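Removed: one protein chain of the complex. Kept in place: all other protein chains.
To keep things simple, chains are lettered A and B as they appear, and every chain counts its residues starting from 1.
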Amino acid sequence: MTAADPTYGWITLTTDYGLSDGFVAACHGVIARLAPAVRVLDVTHLVPPGDIRRGSAVLAQAVPHMPPAVHVAVVDPGVGTARRGVALEAGPSVLVGPDNGLLPAAADVLGGIRRCVALGSVALGSVAPADLSWLPGPVSSTFHGRDIFAPVAAAIATGLDLAGIGPVAGPDTLVRLPDPVVVTGDDLIEAEVTMVDHFGNVQLAAPGLALAGLVGPLRVGGVPAVKGETFGDVPPGEFVVYVDSAGRVAVALNGGRAVVALALSEGDIVRITSAGE
Amino acid sequence: MTAADPTYGWITLTTDYGLSDGFVAACHGVIARLAPAVRVLDVTHLVPPGDIRRGSAVLAQAVPHMPPAVHVAVVDPGVGTARRGVALEAGPSVLVGPDNGLLPAAADVLGGIRRCVALGSVALGSVAPADLSWLPGPVSSTFHGRDIFAPVAAAIATGLDLAGIGPVAGPDTLVRLPDPVVVTGDDLIEAEVTMVDHFGNVQLAAPGLALAGLVGPLRVGGVPAVKGETFGDVPPGEFVVYVDSAGRVAVALNGGRAVVALALSEGDIVRITSAGE
Partner (left out) sequence: MTAADPTYGWITLTTDYGLSDGFVAACHGVIARLAPAVRVLDVTHLVPPGDIRRGSAVLAQAVPHMPPAVHVAVVDPGVGTARRGVALEAGPSVLVGPDNGLLPAAADVLGGIRRCVALGSVALGSVAPADLSWLPGPVSSTFHGRDIFAPVAAAIATGLDLAGIGPVAGPDTLVRLPDPVVVTGDDLIEAEVTMVDHFGNVQLAAPGLALAGLVGPLRVGGVPAVKGETFGDVPPGEFVVYVDSAGRVAVALNGGRAVVALALSEGDIVRITSAGE
């Protein structure tokens, strides 16, 4: 393998670092120095600070569209404490980040965890310490994206096997977020809001198939809506329930922001019924 | 042609997708998978949702500074309805996006449309359907950026001729935005606000040459201003009328935001006169 032929051609970054500081650039810089032939693709850096659930959902919905890659995700309010870092092989890719629930949903989407190793951390607690002395620079207590996760990703992308990173960890030892609420029945969907997008469209945890059983005019939390395929299937100012581009049931307001009109937040439970119910 | 030698070395992206979801990354990922040797340059993803006019203006002012490229633009409130997608050859580049008025201004700047083909859409209406079965994945009803426009751009960048994409469409069949209002006379400019930039500078539709006829102190909508070349040509807190970096007449407030101080919005008409008028 040469510099021009890395094991993984891409590293992706998903963080809550924002775009106004130099944090994201420092991660890019570390990768540019350690793995210059690898290209970096930013998923988003605007996960709300510390919002692990949102980070998990964005990452899981992005990875199916990415080339084989080392996906680095850092939403890490426990940085520098006893929480572990982990690296997971899943499908054709590797996920690297804190063991706080951020990564497993993406691993599931990629085909499930094939192998998992623990990365050391500054305060390792009860975790067998990984040897991080091979990392190229000092490790701060508050910026593991730059000091651990990005250099580990660069090392993996340029050929380091996971065995060289840290002790094997059982996939069942990973921290996982609770499953979102989804109840489906005859003429009924009750499901948690998983994501609200830039346009104010409200995505539910329910899979698109759940919508098949609902016919005729609908009600979303008591408000009239129409089952359709896209925004323009209803007149401006009306609600449409559809299967979104991630394959989930979603609610949109043509020409407006459903999230505002329905006064919803991520995590809320939404009930969709046939209008006659 | 090899993977290292694409027909177009660059694809640019201009959208209203925002930066907080994984939408932009999904487009990047699709291109990375289909055209790994092509590089992607983001124009902006912060066009206000559905604001076709703003998207058109940003794109048209960006393309002169780009290398030959396939320019993908998606501000597409009608996604999934009968509106067509199109691909246009213009100058050394190709434009790809919805046929809703977004692309023609950029095509004009690039030298005019040489060839135009229609892309299919999920709901084709009266348009002869293009065969999209060659696209690598399923086509959602709400995310044609990821499912149609990005893969079409990747295909064009790696060598597909427009003839392979869809039926020829007459350039005169394209949806065009109305021309902005521009009236110039002796000692007078009346023109529509085309763009307000990040600094609050107000760009008018009038070409820079229109400013040549105005001499001495000016009035902008009744407010005193000075004709100058740059912000620092007037003291802090005063207005300057100048030819901006896109060659248009513009109004700035040194050290402040002209758009706020003049209470203007995009689309408003501004009147500039010599102070004695």
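Details
We adopt the following convention: contacts are C-beta pairs under 8 Å (C-beta built on N, C-alpha and C of every residue); 3 or more make two chains touch, one makes a residue touch a chain.
Bear in mind that the values here come from a model prediction, so they are computed numbers and not experimental data.
Across A:49, A:92 or A:267, the residue that sits in touch with the chain not pictured is A:49.
Among the residues A:9, A:64 or A:80, only A:80 touches the chain that is left out of the figure. For the options A:11, A:30, A:155 or A:169, the residue in contact with the chain missing from this view is A:30. Annotation for chain B: contacts to the undisplayed chain at residues 9-10, 12, 19, 39, 41-47, 58-59, 61-62, 65-67, 195, 197-199, 229-233, 242-245, 255.
Although one chain is not displayed, chain A still touches it through residues 16-26, 28-30, 32-33, 36, 49-50, 77-81, 122-123, 140-143, 146-147.
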